[in-house]
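Just one protein chain is left out here, and the rest sit where they should.
In this document, chain identifiers A and B correspond to the written order of the chains, with residue numbering beginning at 1 in each.
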Amino acid sequence: MFLSTERQWPLNAWYQAAWSHEVADAPLARTLLNEEVVLFRDAEGKASALEDRCCHRATPLRLGEVVAEGLRCGYHGLTFDGTGRCVAIPGQDTIPRNAKVRSYPILERQEIVWIWMGDPDLASADKLHVDFPWNDDHENWPHIHDMYEIDCNFMLLVDNLMDLTHIPYIHRKTIGGGDQRGQVDATMDVTETETGVHYIRWMEGIVPPPTYVKGAGFTEGTLVDRWQEFEYVVPSSVVQWTGALEAGRGARADREQDGGFNLRLYHGITPKTESTCYYFWTPLNGYKPKDEAATRILHEEIAVTFDEDLEFLESQQACMAQTLDRPLVNVKHDVARVPARRAIERMIRAETA
Amino acid sequence: MFLSTERQWPLNAWYQAAWSHEVADAPLARTLLNEEVVLFRDAEGKASALEDRCCHRATPLRLGEVVAEGLRCGYHGLTFDGTGRCVAIPGQDTIPRNAKVRSYPILERQEIVWIWMGDPDLASADKLHVDFPWNDDHENWPHIHDMYEIDCNFMLLVDNLMDLTHIPYIHRKTIGGGDQRGQVDATMDVTETETGVHYIRWMEGIVPPPTYVKGAGFTEGTLVDRWQEFEYVVPSSVVQWTGALEAGRGARADREQDGGFNLRLYHGITPKTESTCYYFWTPLNGYKPKDEAATRILHEEIAVTFDEDLEFLESQQACMAQTLDRPLVNVKHDVARVPARRAIERMIRAETA
Partner (left out) sequence: MFLSTERQWPLNAWYQAAWSHEVADAPLARTLLNEEVVLFRDAEGKASALEDRCCHRATPLRLGEVVAEGLRCGYHGLTFDGTGRCVAIPGQDTIPRNAKVRSYPILERQEIVWIWMGDPDLASADKLHVDFPWNDDHENWPHIHDMYEIDCNFMLLVDNLMDLTHIPYIHRKTIGGGDQRGQVDATMDVTETETGVHYIRWMEGIVPPPTYVKGAGFTEGTLVDRWQEFEYVVPSSVVQWTGALEAGRGARADREQDGGFNLRLYHGITPKTESTCYYFWTPLNGYKPKDEAATRILHEEIAVTFDEDLEFLESQQACMAQTLDRPLVNVKHDVARVPARRAIERMIRAETA
């Protein structure tokens, strides 16, 4: 609907289905790329994903229970293991060969449950292009996981993250406050990568925004050098490292100095349907890792910011869906957004060729 | 949508439109087999059914009033008698011949208002195949009438009643509690009839479920012989007689003994649309007929049970409607459900041949 290719997403790719902690001893239902999926974790701790439909009477398996043998349908008790094979039918000994449901390859890494919705024979771990080791390092990068369901095409959220000049407009009361002009006129270095696009923006000697002041405790009148480093990785991850140091401390040369403000953010954006998506996000506290309250406050501040985006994304979706025949006009600040779109369209074309 | 024939229901058949007490001196609107119908009772007590649309300006007649002459439209006062003829137009003496609305044959019996949605010339009382005399016997079978609107195809509800192995799963906290295995492994006698299917299940020497204990006052440790007798009558009635006697009292030979637990249930299931239905139900207290509180408690317990079914039926409907192209697998316990489906499909085919 919003891409120049007909297909909205590649099928043969890993998508985030859930945060690891969400997949536990109760079935978890998700709509992924237009399919109804149910996730569960067995007694050995292995996560599995099945189609959310019993093969007996089309009842959703999410209404069932996780038992020793697998996932048991809540209607008449048919039970399926993690491969989708029916392993028990109450009241009968022989299980027909066609009693099975579809299962989906799962890969669990760095606190993320990845799912492969395409051809299972093509699934392999080396096709996961994103790496976010900080998720495994709660000591130095403490963080809280979150997920929003948003009524917009998943790429509208990628668009949002690829053009940060929206910050001084949408977020002028939170992270976009302070020096509006300085934020729009940041330097911008964009590099196309094999799997997406990378950019870094620098705003030097600017007044820090309220969120940064609150987080890092910059004193009244301090100017800062602020950076925003983002990488989009197809099909639907964005890795972020942003922060600020007092001007004069040489942030450009060394961003890993103590003090200042410094956070990483993982964004996982998975299509539910053409017009809806899951937005998995977690901000990692890199500036006061021993301070639990700081981690919590950081999470709350980011949540407020994302809430501001929601109204825009959902209104944009509704408007765009109604006006697909009308032209759009790119501007200079689409310099990272446009190659991000090209990257996913390339991936879709390669798959459908 | 859920039958192998194209048509979802026979038209030339009696369907429950309402309980008798529901049709009173105010118009009652119902959507029946995709048509908007309004029911009312005239001063002589005769129930009538008209299309719910004034022939003047397509205003629903349900917004009108029952007056001496019939049903008066609430917008401009046109009045229609029970045959659908316009008998009054305010401000004019001559009534045009085409001023009329459609009327539907009505048959009222055993506290049920039956409606005929098909060809009126084919309607006759002998085509009502269901008989439930206990509705007329409030002394020995006191009961309360109820109705649920459910977002599922009407035959999913019939399916539900034709395979009681769902009870130890969906209703494990109410009527399905106690001996789960014993309930699944009941003996099952199925007989196809001219108008549907009949079955009786026996569970002998089992722990009674909590609902039965509450109702009949079985003492701690008592085992019972429990029966479930059901008959499906096309197109959409299910007649039920269930109960339990202490094991050893010879329930199989004589179920009409005093004591124990014993109820009849009438289920009337009428399609609103392909994906929604009305579920008329009334449980009749045959075990403590003089005890008003027992009748009320029975009704409440059954309501709790049916509430448990609702989530399953509506989720199943949504899932099935989305996956019509996917196969389903019958199991041994579909032994009554499958002939019930065959019976209604036969009836539809006979009508459309």
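The rule is simple: a contact is a pair of C-beta atoms (placed from the backbone, for glycine too) under 8 Å apart; a residue touches a chain by one contact, two chains touch by 3 or more.
Predicted model, so just to flag it, every value in this text is computed and none were measured.
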* Asked: Any idea which of B:R7, B:K46, B:H76 or B:R349 touches the chain not displayed?
  -> B:H76
* Asked: Of the residues listed, B:P90, B:G205 or B:G250, which one is in contact with the missing chain?
  -> B:P90
* Absent chain, residues of chain A that touch it -> 159, 163, 165-166, 168-170, 184-185, 311-312, 315-316, 318-320, 322-323, 326-333
* Structure fact -> Hidden partner sits against chain B at residues 36, 52-53, 55-60, 62-63, 73-78, 89-92, 96, 98-99
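Throughout what follows, only the chains that are shown with their structure count from here on.
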* Asked: Distance-wise, how many Å sit between the C-alpha centres of chain A and chain B, to the nearest whole number?
  -> 48
